[in-house]
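One protein chain omitted, others in place.
Note that the chains are named A, B and C in the order they appear, and that numbering of residues resets to 1 at the start of each chain.
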Amino acid sequence: MSVNEKAAQAAGAATGPSTVAAATPAPEGWEPKIIGFACNWCTYAGADLAGTSRIQYPPNIRVIRVPCSGRINPQFVVRAFQRGADGVLVAGCHPGDCHYSTGNYFARRRYLLATRFIEYLGVEPERLEVRWISGSEGQKFADTVRELTEKIRALGPQRRLRETL
Amino acid sequence: MLMTIAPDNLKNLLDKLARDRLLVAPSMEDGVTRLKPVHSAAEIAFDYSNTATSIKDFLFPQSEDLLRFVTDGTLSIEEIKPERAQVAFGLRPCDLASVALMDKVLLGGEFSDAHYQTRRNNTLLIGLACENPADTCFCTTYGYNPGWAGAADVMLYKDGDKYLAEALTDKGRELVGGPGEGLFKPADEAAGEAVKKAYAEKDVPFGKEVDVQGIDKILDGFFYDQYWDDISKKCIGCGTCTYVCPTCHCFLLTDEARGGQGLRFRCWDSCMFANYTKMASGANPRPTKKERVRQRFMHKLNYYPNRYGGSYLCTGCGRCVAMCPVGLHIAGVIKDVKGVKAHA
Amino acid sequence: MSAIFTDHQAALRDEVRKLLTDGTIKGFIGYARGRDSYHPAPAIVTRPDQVDGLILDQFCIFGLTKYLLDYIFEDGKMGIVAKGCDSLALQRLITDHRVSRDKVHVIGLPCAGVINAEKVAQLGLGNVQKVTDKGASFLVEGDKGSRELAKTEYLWDKCLWCEHHNPAVADSKLGPEVENVAMKPRDYSDIEAMENLPPAEKAAYWTRQFSRCIRCYACRNVCPACNCRECVFDIADPRWVGNTVKLSEQQMFHFTRAWHVAGRCVDCGECERVCPMELPLMKLQHKLQKDIVKLFGNPKPFEPSEVEVLGQFRATEDPEEFM
Partner (left out) sequence: MPESPLIPLVGTIDKITSETAASDIKTFQVSFDDPAVMDNFNYQSGQCAMLSMFGVGESMISITSTPTRKGVIEFCIKKTGRVTDAIHEAVAGQKLGIRGPYGNHFPLEMMKGKNLLFIGGGFALAPLRSLINNVLDNRKEYGRIDIVYGARSPGDLCFKYELFENWTKYENTGVHVTVDRGDDKWTGPVGFVPPYLESLNPSAKDSVAITCGPPIMIKMVLQSLSKLGFADDQVVTTLEMKMQCGVGKCGRCNVGGKYVCVDGPVFTLTQLKQLPPEF
């Protein structure tokens, strides 16, 4: 960056399209950081099963347990991206299986809309994954995390929504 | 000493300045002309009545880092100083006048604001007199005029196909003799003075409509008037007027910390926001729109002139006139108060 | 369609004076002259002597209904003038249980479209004296000149595809209803064009827009769907959006604001219109709207309903993409 651009960035001002995301290559040794929001009753149990079954999956995911996929406000997703996540997994019970009967149906509507909206703001769609993973689907959890990690590794670090402090 | 500079030479000069410091200039983006950092003269808009945002953005930015702290176990504080050099081009007389008003608050009194002082020192202000004041401009109300140079280091006046230029400070003379060497030509003094006079006497129609004379004294006894009740009802409590104002200077301090370290910022705040004076206990001395609206106009037209001697905290830039979503602006209030007073 | 708001100005004043005098209402929310003849400003009058300051003209665009929230804890009724679009906003507030219908006296204003003052003010017509409806155009006569302005070019965009010319909520109406047809179909082509851009270009576009934001909250404060008792942005703990003005916070702010009214936006366009930095905020709402129409088969998500789009689901009919 030129003196100007650095200064402009310091002023909190736009520095024009030239500085937008992607252009900068991933730093040496970079590993994708993925935040996984998992519902307590299905996906978290699924993740647990993956562990107890000794299914290997990349250590790039940090799981946050929530009561229900209906609890996962899309704001959480944007916050995760803001605070440094390169990818986000939102996961809950299959439709029809919600512990609270209908939470995941609401989540489904919300994320049908939110995934499109976040993409519209210029985040690569691959970075936000929504999946129904039941308590018996340890393998599916591991596969999902592996696929997501590889997709994000190919994309590089997420800088679009990331804060600079 | 008066000089002239050709538009191409001016662009060369600005390009040259942009190489080693931040160049701030009016630039049009998505239909909005505002002061923003630009990389070269090619991005600059030369034809505009006024910018949507003011020089305040760069002397007293909306968010400014004050210090960096580390809190893991112990505590260390490191002051952050705004050391970059910047040059602001294309400032209108209202903005140039606003700098002096801000100086009184931020540099005056027992405590001087070091961050603001540093930015003031590091910033070269290049003014540009107004060829076509907008419908909302009323600088003449306060005794300023379309050619007012105020805090400018160098003042430019468009004169036909060239610019008349005057270096007003040492910083300005350094610019003319340094990076500007060979770009400026001496001007005919008499003709130059005539150009300046023509700008100073240029008609500002809205300015004629707004007469501020004596409003500070009128407002001394106006605090309890029904007027504030009536007028404040339409305020929607947004911060537009305060944020686009070149003289509003209220701020808050805020911390952001992640993992044992963080920054403290100074950010603009607005007296129009409900939480502005709300205390931790929940008490709020200005609980409704009435008190907040009254505060803003009393501050500009009464408290400030009483405290800092004479001038009002407004330069007639007209930004609030143009941008207030509900037409609740200072020119209207001045007219109303005088009208209310005349009838009372 | 030939009705001009100004024709009803006298009737409005009479009615408001009567309502104030007989105590039906304690105050009236209408319009008064603003800084010039193109920019009428909202005005709230409480005394009969203020009524002659009320105006109605073809530039009266400001959606007034949000002001009703200032009076919900007070006794008595407020009067308000509402166009078709404003009545949707009013329905929003009523549906959200923020304003009680019996505390509002609505004077309905059938509307054939509001002239975009920002466009007309550029034409140098001077002080506007008279506006006449010529069917497909308005004749605007000012003291410095007159122009016949095609409605398709000089109305606000939202008026062109408006299907709510007559107020849905009203206690009385000013003049006869106007023909309720859109001048052109609702058009999402700009949204589609944006969707088709590669991520980096979308990002560049929104970065440019959001970095211009000064966080004055005018968009929030004017929005009839932003009617929470305490706004998430005013809560200090947890603080979802920091005070600092930097791109990531601006994005968080605009994402949150847009998302909070997803499926509840009445498409009044006030957020975008009042924005001092001219951010294309309706491009966010239109995107959400377009997807709601497509995904959930709700043809008019901007019409308030008891159960909002994101507050309901259809177990088998909703699209399934997350298997």
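As a convention for this text, contacts are C-beta pairs under 8 Å (C-beta built on N, C-alpha and C of every residue); 3 or more make two chains touch, one makes a residue touch a chain.
Treat the numbers as computed from the prediction; the structure is a model and nothing was measured.
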Among B:16, B:81, B:171 or B:335, the residue in touch with the chain that has been omitted: B:81
Hidden partner chain, touching residue among B:171, B:299 or B:338: B:299
Hidden partner chain, residues of subunit B it touches: 66-67, 69, 71, 74-77, 79, 81, 105-106, 109-115, 118, 223, 249-257, 262, 264, 266, 269, 271, 276-281, 283, 285-286, 291, 295, 298-299, 302-303, 306-307
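Here is the rule we use: only the chains that are shown with their structure count from here on.
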Chain whose mean Cα position lies farthest from subunit C: A
Whole-Å separation of chain centres (CA-atom averages), subunit A against subunit C: 35
Cα-centroid distance, subunit B relative to subunit C, in whole angstrom: 31
Euclidean distance of C-alpha centroids - subunit A vs subunit B, Å: 43
Junction residues of subunit C - those touching two or more other chains: 208, 212, 244-246
Multi-chain contact residues (two or more partners), subunit A: 12-14, 16
Complex contacts: residues of subunit A adjacent to subunit C: 12-14, 16-17, 20-23, 74-75, 78-79, 82, 94-96, 102, 105-106, 108-125, 130-132, 160-164
Subunit B residues within the subunit C interface of the complex: 29-32, 34, 52-53, 62-63, 135-136, 230, 233-234, 236-240, 242-244, 252, 254, 256, 265, 267-270, 273-275, 289, 321, 323, 325-329, 331-332
Touch list for subunit C against partner subunit A, complex: 194-195, 199-208, 211-212, 240, 244-249, 251-252, 255-256, 258-259, 262-263, 284, 287-288, 291-292, 295-296, 309-313, 315, 318-323
